[in-house]
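Encoded as structure tokens, the structure appears first; notes follow it.
Note that this complex is displayed minus one protein chain, with the remaining chains in position.
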Amino acid sequence: MNSSAGKAGKGGKVVKLKINFDEITIKANQDWKELQSAKKPVILVGTATCGRSAGSLETLEALRHEIKLAGIDCEVIEVGCIGLCYAEPIVCITKPSQPVVCYGDINPAKAKDLVDNYIIGDDPVAAYALGTLGDGSINGIPRLVDTDVFKPQVRRVLKRCGSIDPTNLNHYIATDGYKGMNKALGMDSKGMIEEIKKSGLRGRGGAGFPTWKKWQFCNDAPGEQKYLICNADEGDPGAFMNRSLLEGDPHALVEGMIIAGKAIGATKGYIYCRAEYPLALERLDMAIEQAHSHGFMGKDIMGSGFSFDLKIKEGAGAFVCGEETALIASIEGERGMPRPRPPFPAISGLWGKPTIINNVDTLASVSLIFQNSAEWFAEYGSKDSKGTKNFALVGKVKRTGLVEVPLGITIREMIYGIGGGILNDKEFKAVQTGGPSGGCIPASLIDTPVDYDSLAQVGSIMGSGGMVVMDEDNCMVDVARYFLDFTQKESCGKCVPCRLGTKQMLDILDDITQGRGKPEDIDLLEEIGFSVKRGSLCGLGQTAPNPVLSTIRYFRNEYESHIVHKKCESKVCRDLISYSIDQEKCTGCRLCYSACPTNAITGDKKKPHSIIQYECIRCGMCLEKCPPKFNAVQCIPGQIITERS
Amino acid sequence: MEKIKLTIDGMAITADRGKTILEAALDNGIYIPHLCHHQDLAPAAVCRVCLVEVEGRGHTISCRTPVEEGLTISTESDHLNKIRRIPVELIFANHDTDCIACTRNNNCQLQRVASYLGLERDSMDRMRMGNIEKPIDTSNPFFDRNPNRCIYCGICIRTCDEIQNINAIDFASRGYKMTVSTFGDNPIADSRCESCGECVVRCPVGALSPKTTMEPSRSVKSVCTYCGVGCGVELGVRGNSVVSVEGDRDNAVNHGSLCVKGRYGFEFINHRERIRKPLIKKNGKFEESTWDEALDLVAKKFREYGKEKVAVFSSAKCSNEDNYVIQKFTRAVLGTNSIDHCARL
Partner (left out) sequence: MIVRLNTILQSNFKGSKEELIPILQKVQEEMGFLPKEAMYNIAKFAGVPESKVYAVATFYAQFRFTPIGRNKIMVCRGTACHVRGAPRILDEMETQLKIKEGETTADMEYTLETVACIGACGLAPCVMVNKKVEAKLTPKKVVELFGGKGGKGGKGGKIEN
């Protein structure tokens, strides 16, 4: 058996002998060390989807071009994402005997600067630098771990993202990869489940069910054939934790699945991943092939007698398929409609066989627990929520990104510490966690700890880790409407409360945000919400009212303002705002006049203009066009009613 | 069959193992509101109105929960009503409520559930109305499909799949836009539907309504006249005319199922061109006669021609027993094997 590592060839069927894991590790370590202590500079470019959308491929191209021009021997490697979305494209440079320097916002022009000054020259261009990684220091550049973004974080699941080449198996192995699998292959199910129990790991998909308990059910269920499914159908809008991990460290999932498969006695696994993640799918494909060609997967893994195979299933665009039973239906080739439980999938799942469905982060955590130990995993976290958790911190924060924090950290620490506060220093209004199933937590509860139980207490859920920050410019009724619009479109339609209830709630919210709300609507929303939550068949319906109920609970005044005063104080709901022109400030420059799509602006040249309210569609073009030096157009909450003459 | 003892609303009842709570209740004369349940079909648990309180478990869907020894169940509570009223109100907000115009009026599960839950016009008017002007599919000669009366319980789809194995219809699209659809949303007449009408009889509301039948005043058990299977039917009679046909659920042959001919092909019974008396050709023209005259004539001719020149052809419209007798008569009495039968209607 060829145990040489590196990029795997096409994994054909190879007769495997008992494989010595140590040999593989030694080779991988050599490879890795060579890279770390290279005589030549190494440039890492983050080319995960987020980096690419910010233009990292152009940056990569520019770097390669400049290096070629300069004729320098230098390695350029594409890596995953280190989670600093706000600073994409990100480039990291290692020079011999220097720490790694991370740079942010590197466009092709800045890339040339870096090559000229730091690759060719010796100036590390501190102005572009975010921080350094590893031992040693460089004057004028802080250590990344000391920066506000990283200080509160504990990067464990994400530790490899952005620092290894995700297509190079040796990088993974040299950073403790497959060590956990190697350990697990020597254990029995009982011992493995016990280890997970000790670690306190709870499902990272949202509900937080203890992982060991789920495994135990499946392990106890009779039946020869059992299945393991990884739910990588990350559907929550505003969440991308799984995508980042799959793109930046796909083997972490593959290893976790082999371990989980061994623990529950499954010989076949599926990864159900969204088709909207083409790069993640590509990386997974490659990782599975590499695992095969190294004997980590397939028949009789490493001579242990345990066999395991993985297959990728591409989702076809249905949020509800994140629900376990709907996901199973989808794999079976059916409409992704949830099935009533019991029976639970752990007893009767895919093709009626015992099936375990775990989330990407859960399985990656499994790898970590076996690579290290249960005690090590439980070092962080709060009493009933152990370990760290990934969050996608997005919305109106200065530093958006993918972060990993110990459970129990407060919302304040996340928003003002890691996130650097609210964009443009506006006022923080609320944070939405848990996606369409979660709720909005108001500013007054900013010191709530982020763990399963605390978030549930305040009417939200942990969910898979989306955290959308909202400021004073966000209208909470509009936010509730947005989520209902989403769940309503994604409702499978099977059960009545969800199919008709979400639609009815959306209709009411449409009315409220468009000025047709009635005072009794708030009670009606609560009444329908109650019924939909308790009457629906699956998790989607049972949680769909949460965004509405939590915003009514904390922002009832905004609902009332929309309904009674017909005003949207945040100036979001188009029908409940008006534009007007300040007669004192307007110089009659005519910019607004020509931009108005409905000819609602009147006034002579060089004389103050005004808006004919009944012609105005409140598109905001006038406000956008009015030069800041005049600042004559204003947007005000409420309607200015004028009769058509 | 093993019997399970349980308590519903304070009454001790017994049920066969494997029955659901809903079935056990209905069998014992206790009504639990329901829409998507049908005794012939696997439970779907989608209407969510058959909720009951099971002691120690909270509210539970009764149509999918099997009975267990010692369960204590109540079918009525404020909590239950708070949950199950809303879905029914919402169905009404998306339902053509012109009940007088509906074939299911007074025989409608939705009406029954609504009256059980005490729904009133006012409480429904607070809801925003949905679109109830969707086009009606009238392509099938025997029944109409009216989506404005559909409650999406899926009984028709499950019938077509589980009982008939035809799969002419299925759900299409999803969520609020979900429809019951044929392949490509074609008119049902252009689908693989065989018009058996099994879905029509099971539709709990008037979404599937027969075109050619009328409400009977009495019913008469009989045997279908079409083929050798001999399905049991219940003829719906009004005055002296057959106005509808239903499958006889007690009949061991078909357990209530019928095909398109048996269910809808009854027009001939009352047809004015139907031959009701034997005809004898006299002077080159058929003339009405009596059975005695006709049978005498036939007997005379049999004797005249003898077994070599006689063949018998019997009809699938007769029962199996009749056909047996005629072949016995042909072979034993007439003494010929020249007999055939048209069991290919």
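Order as written gives the chain letters A and B; numbering starts at 1 within each chain.
By our rule, a contact is a pair of C-beta atoms (placed from the backbone, for glycine too) under 8 Å apart; a residue touches a chain by one contact, two chains touch by 3 or more.
Model, not experiment: these values are computed from the prediction.
Chemist: Kindly name the visible chains that come into contact with the excluded chain.
Modeler: Contacts of the unshown chain, counting the full complex: A, B.
Chemist: Would you mind spotting which of A:132, A:153, A:330 or A:502 touches the chain that isn't drawn?
Modeler: Considering all chains, including the one not shown, the answer is A:330.
Chemist: Which listed residue, A:21, A:482, A:579 or A:593, touches the chain dropped from view?
Modeler: A:482
Chemist: For the chain not shown, which residue from A:99, A:235, A:408 or A:442 touches it across the whole complex?
Modeler: A:235
Chemist: Quick one: which of A:49, A:348 or A:578 touches the chain that's been left out?
Modeler: In the complete complex, the chain left out is touched by residue A:49.
Chemist: Could I get the residues of subunit A that touch the absent chain, sorted low to high?
Modeler: Residue positions of subunit A that touch the missing chain: 49-50, 52-54, 85-86, 88, 234-240, 243, 275-278, 313-314, 316-319, 330-337, 392, 394-396, 400-402, 432, 435, 466, 468, 470, 474, 479, 482-483, 486, 490, 492, 619-620, 624.
Chemist: What residues on subunit B make contact with the chain left out of this view?
Modeler: 167-174, 181-185, 191-192
In this section, only the chains that are shown with their structure count from here on.
Chemist: Distance-wise, how many Å sit between the C-alpha centres of subunit A and subunit B, to the nearest whole number?
Modeler: One centre to the other, that is 52 Å.
Chemist: In the complex of these two chains, what residues of subunit A are touching subunit B?
Modeler: 318, 335, 340, 488-497, 499-504, 507-508, 511, 520, 524, 527-528, 530-532, 534-537
Chemist: In their shared complex, at which residues does subunit B touch subunit A?
Modeler: Interface residues on the subunit B side: 45-49, 51, 59, 61, 64, 82-87, 90-91, 93-94, 126-128, 130, 151-152, 171, 173-178.
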